[in-house]
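For this depiction, one protein chain was excluded, whereas all remaining protein chains were kept in their positions.
The chains carry the letters A, B and C, assigned in the order they are written, with residues numbered from 1 in each.
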Amino acid sequence: MLTYLLRRVLLMIPTLLGITVLVFSVMAMSPGGISAQTLIGGMDMKPQEKQALLDYYNKRYGLDQPAPVQYLRWLNNVSPIGFVTDAQGRRGEFSFSKGMDLGTSFQYGRPVSAILAERIPITLLLNLVTLPFTYIIAIMVGMKAATQRGSAFDVGAGVSMLALWSIPTMLAGVLLLGFFANIQYFQWFPTAGISSREAQDMPFLPHWDEGGFIRGFLLDRIWHLILPVICLSYGGFAALTKLTRTSILENLHADYARTARAKGLAENDVLWKHVFRNSLLPLITVSAGLLPSLLAGSLIVENIFSINGMGQLAVEAVKGRDRELVLSITWISGFLTLIGYLIADSCYTLADPRVSYD
Amino acid sequence: DRQWLKLSEMQIALSEQAKDMRELRGAIASGAIAANASTNSTKSGEVAQAFQRAYAASRQPDYAQGDWSVEAFGTNLKTITPLVSSDAYASNVQSYVLESLITRNPDTLEWEGLVAKDWTISEDGLVISFRMREDVSFSDGQPLTADDVVFSFDFIMTDAIQAPRERAYLEKIKSVKANGKYEVVFTFKEPYFEALSLAGGIGIMPKHFYEPYLKEPQKFNESKGLLLGSGPYRLADPKNWTPDKGNIELVRNERYWGDVQPSYHRILWKIIQNDSARLTTFRNGDIDSYSARPVEYQELKKDPQIQAKSQNFEYMPPVVGYSYIGWNQERGGKPTRFADKRVRQAMTYLTDVSRVIKDVMLDYAEPAVSPFSNASKQHDAALQPYQVDLDKAKALLKDAGYQDKNADGVLEDKAGQPFEFKLTYFQANEDTKRMVLLLKDLYARAGVKLIPTPQEWPVMLENLDKKDFDAITLGWTSGIETDLYQIFHSSQAVSKGDNYVSYKNPALDKLIDDARRTVDESKRMPLWQQAERILYEDQPYTFLMRRKSLLFVDKRIHNLQMTKLGLNFGSLPLENYVPLAQQKYTQ
Amino acid sequence: MTKPVVSRESFSARIWRKTLAGVGVKFGLIWIALLIFCAVFAPFLANSMPLLMSKDGVISAPVLEYLSVEDAWILTSFFIALAVYRLKIDGGKQILWFLLGSALAALLVNSFVKPPVLVIYDDFRSAAYTQVDWKIMPPIPYAPVDYLRDLGSKGLEAPFATDGHTHLMGTEENGADVLSRMIHACRISLSIGLIASGIALAIGIVVGGLMGYFSGIVDMLGMRLVEIFEDIPTLFLLLTFVAFFGRSLYMMMVIIGVTGWSGYARYVRQEFLKLRKQDYVQAAVASGLPLTSILFRHMLPNGVAPLLVAVSFGVAGAILSEATLSFLGLGVVDAPSWGAMLDQAVKSSTFNWWMAVFPGGSIFMTVFAYNLIGEAFRDAIDPRLSDKAGIKS
């Protein structure tokens, strides 16, 4: 198992490298590309000032050098092994433990790592809430549909899940916001953000106080997350429900289920004790594949619900041609996805005794 | 100086109008050098001139302290540390915390002392010395002295500090010296007509708080929320605000030195990126104001729910910018078709500004004649906007050698090249997009083909710097008095200069130079007017319009008044308040 | 003893029959057919100029005069497609003929159709076109980019709420007729899905096929490539590409295609890995058949069914991508597109229901239609039902 994990991690390296090469070349080839010029966003400088700033950026990020050289420099800074560089960008000796430096965001003027440290947890929170939510709903519906195959529920669930898939996210988001967070209709949920400002001072759990009911940080967070999570998850129901349904159907008629029935087990026990666990296996494998699409989906959802996650950051970074940020975001989200796959595969090993990796 | 902040850049960043005031406070200059203005007689003896309006408000019968001001920002702030921050949102926040020596009176537009008691200007206009109030202290209780002013200047001028913009702006100041504890002397390198606002407008940063960062400039440059000042509000924790909080909250500065204490307990800004989410939030009563686009404004004005809860304002602040189409005259070292004055004039004749205002802006704008606003003293009232005239335009174009030779509906020049050009505009603005589409149809009538080219901000900036575009529509903000140098002086037609249309007119250059050197307003104004006439004739830009601010404000906010600077909503010292009965937030 | 049930139906015919058996899929196909009809005949369905008119005894067809190169090409291609379909040529050749024909049409059309460069739509409502003996107008007498300047349209008028001129679906922000734009936008929505998926499919099949057949090192490298494109969120790649390379429609199709192939490649690879072990492929190898025949004749057709399912969902996804790009401010400029219209609706802070319902509804319907087709298809090729056809899963 350990060698397997190690091997998987090693295999990530070419992928991550590939991601950065791809993104870097896209940026380098784009109009304007990665040049210091785009960094000098301010219009309020004299030509000499701009030139000075340009020189400063060029020197700092080496933006006047040919693209491959720039890339290698960046790579050297990011990789934990490589040449130690000093503040002037001169190359020092080779080291195996120099630490990773994600660079400084052009737009923010702050270290990329610091920015990401703020944003990643938010997006992860969103996705990690969404994923189980999607799964629970999909499994429940899929299971009911499978056991009542051919019934009105089965057909209806199939069609409506598919219909949900077909609704553009932004339309759903705006409508949800417009109807469920609007005083004109139902003001059930907040319009923006992932927590109220008061929530920071609240105790974690909800409780009754002399002042009345105190929502508590947890409930407040949940309250804020409901609409975004619905928005992120409804698209995923279709595929998962379908998968659950087929998987359960397949297993309901599997030989071992028949064996279980022959033992005299009741149908319910067959379903829960035998079929269910086996049916979950294919669901585990696809879970990791959902992650990239969730990340992409959060781009829109974060915009609509004003959540400061990676999605927003990504849009900003791309629009602002913030090279360091774009590169880091892409490889880190790639990395997260790969890790997601790895975790999914490991879970699979745990769930299915037949699979063992060595 | 934010005078030359592009209008559309603000449009990305700004959508509520309170910023006008912030902008103004931070920046604008007028020629009116109110020499030896002093703490002149006040209605109630001890209240300084700058606090008069606020004082009057506090005398209102229903005046009450308390409640919060809750606003929304359209993008997440990257940092609110002064100097490091570059967007208008941050400067809005800072205006509640940092104060400067002088401020402009909204009624008279004259400068009056805030931290400064009074000031004197030397004969040659090169030396300005301010006498400061002695009772001013920062929100942490430390007194504010001349040293802090000197420090603020020195801090900005330190190379390691990331403040290139401010440094460029203060470049004309030779030195700032403290003369005793409560007097500070600014010396300029050359006479400059905006010297007073330059010197008096610096936000005063507490030395004891910011000085340590001179040793670790990087830490300052990368900071997110280092903000401490003497203003009426303060950050609860002046060092540790971070963007991931999702909102910005200022609390009342209990030690505030001013003659009138501010009304709100807290000032809160929420971050709401999505437009419709912002409107919904306003509807729900969770934010206090909403600034609308013309189309929206018209709709919302009829909306009973909105009407019931809010008051609406449409007004034209004097500093509102103008939008224009810039005709690029030189590209790749060669003159373009727009280098011909007749062509530019023809384009202006074709550009039916009044129609744009009517159709796109729904009449919430007025036509611009020149960079100078109609109300400004710089403006020559005799100049009227070009009236749309298709025949005249056609004649001018014919004169310039354009004819439809192959009968495909498009004019060709002498070389047979069709008259088509790309109009570059910033993609995120819906009104601009609508206008461009309208212009496209208008120009088509003269056989001119316009190709709409929306661009992203960085790409556009790059094209501007390289002067790589046919025509571009953007906006500039104006000041109470507007300097033409940056935009129209031929010396600025270099790479990365702001005269990116490469407009060169020696006569205009001379007028600009003269005007800038002339400290005396009565002599300076005729020079500006003369320059304006040249611009009017040459049409380096087709000047389009100035847009009105369209604002909805929650009804519980009281004492909203129109001043010469626009609406006093959120202006400082704070004049708005919420009567006790209507207060919503109790904390 | 065994009585063979002779159903003289090929595998693909059977799949088609089973696919078409559902109710949903019929709805889907009808909707798509409607879209195709609108896309092809858009200039005749919604336009500002008369289809036919007689002025002073001279009969003219302004629509034809103003027919753009694109319009003309789409029309001719459509009829070529019809003809080829009718001629009953054998499967593969049909496509070839069609491609040849439409390429030829493109050439001809480009050299012969010369519509006026500038169209002033207001003119069609001026005397030259109104004071005529008789005229036949298209059912919707507004062109998609006719912003009704002369009618003083300020945009955002609700359906039927207008004075004098009727707009069945109201007008959009700039004043153009929504229905007209909806009709013309069918083209974008259809083509973006098909072309983008086509590109993605082509890349996916080649990469996945090579990986699956050769496995080993090719597979290993290929999988890394697939992972790269898979791990970067597609929308993010899209955003980057569009932001950097501009936002023409064609660019968008190419980009959605270039970024969307990884899933197909995985499918094809998986299928090929499975098929490689099938006895009939082994038999083909043993018969000494050339590699191309093995890959494309023996393996691909058997592995393509699950791929087609993926494609139908991919087409739907591409349409949503376009809408999303519009939402992020990277859509097309003037050309009518549902995504851009929906974007107008969701961006505007007042809820103009007709701007959300019609384009949003069409996107929904189209995506739903493709999904229904895909779903029906998936059920039709369900391995449990088709075990007898030789592919065991």
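Here is the rule we go by: contacts are C-beta pairs under 8 Å (C-beta built on N, C-alpha and C of every residue); 3 or more make two chains touch, one makes a residue touch a chain.
As a convention for this text, contacts and distances are computed from a predicted model.
Set against the options "Peptide/nickel transport system ATP-binding protein", "Cytochrome c oxidase subunit 2", "ABC transmembrane type-1 domain-containing protein" or "Monovalent cation/H(+) antiporter subunit G", the UniProt name belonging to the omitted chain is "Peptide/nickel transport system ATP-binding protein". Just so you know, the chain we are not showing touches A, C across the whole complex.
Screening C:58, C:127 or C:286 against the full complex identifies C:286 as the residue touching the chain left out. Within the complete assembly, A:278 is the residue of A:15, A:278 or A:293 that touches the hidden chain. Residues of subunit A in touch with the missing chain: 3, 6-7, 10, 253-256, 258-266, 273-274, 277-278, 281, 351-354, 358.
Touching residues on subunit C toward the chain that is not drawn are 1-2, 4-12, 278-291, 293, 297-298, 301-302, 387-392.
Basically, only the chains that are shown with their structure count from here on.
A comparison of the A-C and B-C interfaces places the larger number of contacting C-beta pairs at A-C.
Averaged C-alpha coordinates put the centre of subunit A at 29 Å from the centre of subunit C. In subunit B, the residues that reach two or more other chains under the touch definition are 276, 278, 456. Annotation for subunit A: residues 31, 174, 178, 303, 319 touch two or more other chains.
Those residues of subunit C lying in contact with subunit B across their complex are 114, 116-122, 147, 149, 152, 154-156, 173-174, 243, 247, 329, 333-334, 344, 346-351.
Residues of subunit B that touch subunit C in their complex: 275-276, 278-279, 292, 295-296, 299-300, 303, 359, 362, 408-410, 418, 427-428, 430, 433-434, 437-438, 441, 444-445, 447, 449, 452, 454, 456.
Within the complex, the subunit C residues that touch subunit A are 24, 224-225, 227-228, 230-236, 239-241, 243-246, 316, 320, 323-324, 327-328, 342-343, 345-346, 351, 356, 360, 363-365, 367-368, 371-372, 375, 382, 384.
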